[in-house]
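Every protein chain but one is kept in place in this view of the complex.
Let's turn to subunit A:
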Amino acid sequence: MKHRLQFAAKKILRMALLLLGVSVVTFLLMSASPLDPLQTNVGQVALGTMSQEQVEHLEAYWGVDTPPLERYAGWLTDLLHGDMGTSLLYRQPVTTVIWQRLSSSLLLLLTAWILSGVLGLLMGMAAGACRGRWPDKLIRGWCLLISSTPAFWLAILLLLVFSVWLGWLPVGLSVPVGMESGMVSVADRLQHAILPALTLSITGVANMALHTREKMIDVLESDYVLFAKARGESMKSVVWRHGLRGVALPAITLQAGSVSEIIGGSVLVEQVFSYPGLGQAAVTAGLGSDLPLLMSITLITSAMVFGGNLAADLLYGVVDPKIRRRAAK
């Protein structure tokens, strides 16, 4: 147990260092960008009508001449106090914006993440177990097709079929248009999340399925599966008892790694479905020069990706008997 805690503490320390590094790099990139704080905050037209004195006054207010290091230190101190600044576009504290966006995105991201993982695992196992026969060919073909399809294109396709032609699902947004926010039901929210979540799940499946298939084939060709068969275990028993165990560890690694892919995919997919999530906010912040928001979104998403990997590392200790037994000692 002590070992586990030490391990977790070490990982969390690394996460803090990584996030610090990410924030430094992002900050450097942003201060190197040609964006002028006055222009972005006040606007080109308003700036033109101002007198020199007013401009100087504003420059002093926005801290244009403050050296970058000092600016970074100020930003970091505020961040540690829970203040991420004010969003330029939304005219709200960044924390509020991110919280709103994250809560609507989280439903999408989590469903897509879990669905793609479970489906991918099952498809991979089925393909591996039926190696060379039609289910394998079908699944493999499907995966290759999907992995060579851009997420946004698939999103448009699904939108076209289910929203435009069939009219089963809403075209976009996360709640019905023109409805009071108090009237929006959970069912409404779910209905709006189906298509974006589906798109993300479908694109996420291929990687997991193809890797699991390979691992499954390895397991089925192993000595211990041969022996299991020699001892009269049925194919079903072999696949579920030995196969699942064998593919579980690599699947956890892949699933952790897919967090970044799902988040990356959500940026495009949310854009297509006008879904007001974190991904869309990132695009808006980037295009609208909303530096405080962009900075925080970068940090939050890196924390999520790192968190996924941390979860995998900790899960390893539970799933892999070698690590578990060593930890127990």
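Heads up, the rule we're going with is that a contact is a pair of C-beta atoms (placed from the backbone, for glycine too) under 8 Å apart; a residue touches a chain by one contact, two chains touch by 3 or more; residues count from 1.
One rule holds in what follows: contacts and distances are computed from a predicted model.
Of "Nickel import system ATP-binding protein NikD", "Circularly permuted type 2 ATP-grasp protein", "Histidine kinase/HSP90-like ATPase domain-containing protein" or "ABC transporter permease", only "Nickel import system ATP-binding protein NikD" is the UniProt protein name of the chain excluded from the display. The chain not shown here is touched by just one of A:246, A:276 or A:292, and that residue is A:246. One of A:228, A:283 or A:304 touches the chain omitted from the figure, and that residue is A:228. Contact with the omitted chain, checked across A:237, A:253, A:271 or A:309, is made by A:237.
Mapped onto subunit A, the footprint of the missing chain covers residues 132, 222-224, 226-233, 237, 241-242, 245-246, 320-322, 325.
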